[in-house]
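Here you go, one structure.
Yeah, one chain of the complex is gone here, protein chain that is, but the others are all in their spots.
In order of appearance the chains are A, B and C, and numbering begins at 1 in each one.
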Amino acid sequence: MSLIQRHTAGEVSPANGTTHEVETTVKSNTPVNGEYRLLTLDAPQSVLDCQPGQFFHILCPVTTTEQPYLRRPMSIYGYSAEKGELQFLYKVTGEGTRALATLAKGDRLNVLGPLGVGFTIQDDWQNLLLLARGVGLATLAPLAQEAQRLNRKLVAICSARNADVLMSIDHFKSLGAEVITVTDADGTSDLENLRAIIEGRIADQGVDAMYTCGSNRMLKLLQEIGATHNIPGEIALEQQMACGLGMCQCCVRSFNREGTITQERVCREGPVFGIEEAMAW
Amino acid sequence: MSLIQRHTAGEVSPANGTTHEVETTVKSNTPVNGEYRLLTLDAPQSVLDCQPGQFFHILCPVTTTEQPYLRRPMSIYGYSAEKGELQFLYKVTGEGTRALATLAKGDRLNVLGPLGVGFTIQDDWQNLLLLARGVGLATLAPLAQEAQRLNRKLVAICSARNADVLMSIDHFKSLGAEVITVTDADGTSDLENLRAIIEGRIADQGVDAMYTCGSNRMLKLLQEIGATHNIPGEIALEQQMACGLGMCQCCVRSFNREGTITQERVCREGPVFGIEEAMAW
Amino acid sequence: MVNLSTKIGSLTLANPIMPASGTFSEDLSEVLDLHQLGAHVTKTITAEKRGGNPTPRVCEVRGSMLNSIGIPSKGVQHFIDNTIPFYNAYDVPLVVSISANSADEFARICEQVSVPGVAAIEVNISCPNIEEDGKAFAMRPSTTTAVMEKLRSASDLPLWAKLSPNTGETIEVALAAEEAGADALVVANTLLSMAIDIHTRKPKLGNLMGGLSGPSLKPIALRMAYQCAKSVQIPVIGCGGISTVEDIVEYLIAGATAVQVGTATFINPNIMVTLLGQLETYLETRNIANLSDLVGSVRDEDAADAVVFMETAP
Partner (left out) sequence: MVNLSTKIGSLTLANPIMPASGTFSEDLSEVLDLHQLGAHVTKTITAEKRGGNPTPRVCEVRGSMLNSIGIPSKGVQHFIDNTIPFYNAYDVPLVVSISANSADEFARICEQVSVPGVAAIEVNISCPNIEEDGKAFAMRPSTTTAVMEKLRSASDLPLWAKLSPNTGETIEVALAAEEAGADALVVANTLLSMAIDIHTRKPKLGNLMGGLSGPSLKPIALRMAYQCAKSVQIPVIGCGGISTVEDIVEYLIAGATAVQVGTATFINPNIMVTLLGQLETYLETRNIANLSDLVGSVRDEDAADAVVFMETAP
């Protein structure tokens, strides 16, 4: 039985008709550490009615050396209708993100969004737990903002290779989240320690819902813990995308829905799915 | 009989092995009028041993809106080994030149050259006449520099739609050339007036050689005058180019060489050819 | 006011711009006003439910993309119950794309989708013919004839045959389709291609190979559209790499009476409507009163007899 009531393919209407292809202006595009950059855009109101977990599909610039063609999906890291601002936290990996990294204040950037179905925070979920590593922080960060708005308790377990590349700790703290950091360097990021930390939270404060992003290891861990303690959870998934809108059917993943394997589009039925239905890959 | 001794396909060795693909740096790139821009590059010595009439093959930048692929041929407008400087005067027409127009001081630009066979000034040619219109000025301008260096007399007949788009008058004057301007607006640029001006020069001061560029009309005019008065002349021609080096054979034009029609590569045997052998198109 | 309407046989479209099959769905209505399109062309469906190909199903190549989606399909009944009613809310001709692995199956689904609310059927004959050697119907004139004849007897609706750029016999296949009763040709589908991830040494597509679409395909599909327009009497609908109004004008001049826009919609979801506005402006500023004045206006007199021998271009 599905623990969380989710949209099914038939009744999806993501972004409530608020998806737009718009031109934005770069406010800043600054390195966060050696690998990650934070991009802040001046964006029109039409695209700022966002949900945590939704994403934008970004048309990266073309330069003499970098010529990305398809758009690149990026989770919303921050959004503020008041400030007219949209933020992305991205890792420079290939052609598209290298091109993004060349953007300077005042440059224009075409973005499409907000897209997809974001995270759920049900009314009776008071104690939230999120488990993030690497770029997953970008996806999970707005959940802290929403938790604060809804007056819920949030503990963020942030994992990284070492302390230098731990990101967004202050961001989470400023949004009232409790932060637990674990790193490979300290030997605190292994699965068994994570399990112990989470089990401890469940025993002490209680956990009503768990959120994570990306990794197979974390998915399996939270699936096990969730099944044992009957705690629902959600995961944001990634897949290669072309259209981002649900048209091309390239971004499917398999889900186990009450014993049947179905294929759902990450861009449309997702990117956020129930932890119990997601399948390790 | 060919009036000027020219290279034939077999014995060509243009640029004396001085052709290089080099990175240059933009010094300035300023509008000359509504249509033309002057690009000044900081260029290495290796490519500054130029002849008037030679050209460079330019790798235009790629931007989000302009994505030229092939190089673009551009006549050398100015070159100075002392200043380490190379100049191009170009008309913004299509994708490549629009991309060139985006270059700003400090940007890098890859150029290949110098290429092709330039103009000849034989030892006994004292009185030179050049007839230029539009972008032809870019090609013919360095001839004035060379004439000054060799201490020859040069009259430059500059033609344009109207006085606003007449270019390089001061440039020619500063190089000691006498300048005659004709414009469509004044009704002075028609062929018959040009013929009268040139015939007048021949009668008064004498003309030892005539140079022009590009247009069919001017080619025919100078062919007629040259044949009548037995005055040699040269013309710089254009053709679509891919390699610019003589490899692809795409840039051929037909020439009438002693009664036989031959095809020569504009990039390699040209771009400068004898006026008497060039064929109207 | 220019007249943008265009005729595809018995069908009149308000304008020549429509989506390409597989690059369009109901979902685009979130971004774009679907009323403005010349036609709605649906993703190819098959009779049976199908899962589609393994992921990754797309990858990027220099300035274009490859896909190998594999026609996942909810089956024809789901389509009739859900998709047709959705589009019938719009006053725009609905074109249904179908496919099958054998000529008989193909005819069957053709009959099944010949229902009210469908204006034309696009037959995607670029899929493998499993009764023969696995090559797509559209690879050869003989298999094209065979399948098109069965399709023709299965439906009275206009049939648009979608050709494949993988064939070496474009003109022969086009003539075969016309002869067997196609009402229009859609030129063309994607071109079989490959990309390998040099780090993992695995093919970038789960299915190993996939179809090239986007700007790289344009000069090839344009050549095919031109060859077809010169060879057949039925209308040709140009498709392949269109992303600017100049691209559309080029196809029209080459002889296409309408065009389909595919991959460009992935890059700019609004592009079909943007292009429509630009096309109108283009015609207006050049005092071209009717779109049809542009169609087939290519000035190829000089070179006309070279065409026959230009099977290859060394």
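As a convention for this text, contacts are C-beta pairs under 8 Å (C-beta built on N, C-alpha and C of every residue); 3 or more make two chains touch, one makes a residue touch a chain.
On a predicted model such as this, the values are computed, not experimentally measured, just so you know.
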{"item": "Omitted chain - touching chains that are shown", "value": "B, C"}
{"item": "Residue numbers in subunit B that touch the chain omitted from display", "value": "10, 14-15, 17, 19-21, 59, 67-71, 110, 112, 239-253, 263, 268"}
{"item": "Interface residues of subunit C (partner: the chain not displayed)", "value": "22, 44, 54, 61-64, 66-71, 99, 124, 126-128, 134-136, 138-140, 164, 166-169, 189-196, 198, 200-203, 206-212, 215-220, 222-223, 226, 241, 246, 249-250, 253-254, 297-300, 302-304, 306-314"}
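Simple rule for what comes next: only the chains that are shown with their structure count from here on.
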{"item": "Contact graph of the chains (line, ring, star, complete, other)", "value": "line"}
{"item": "Chain whose average C-alpha position is farthest from subunit C's own", "value": "B"}
{"item": "Inter-centroid spacing, subunit C versus subunit B (mean Cα positions, whole Å)", "value": "47"}
{"item": "Between subunit A and subunit C, centroid-to-centroid distance (C-alpha), Å", "value": "36"}
{"item": "Subunit A-subunit B separation of Cα centroids, rounded to whole Å", "value": "59"}
{"item": "Numbers and ranges of subunit C residues touching at least 2 other chains", "value": "63"}
{"item": "For subunit B, residues contacting two or more additional chains", "value": "67"}
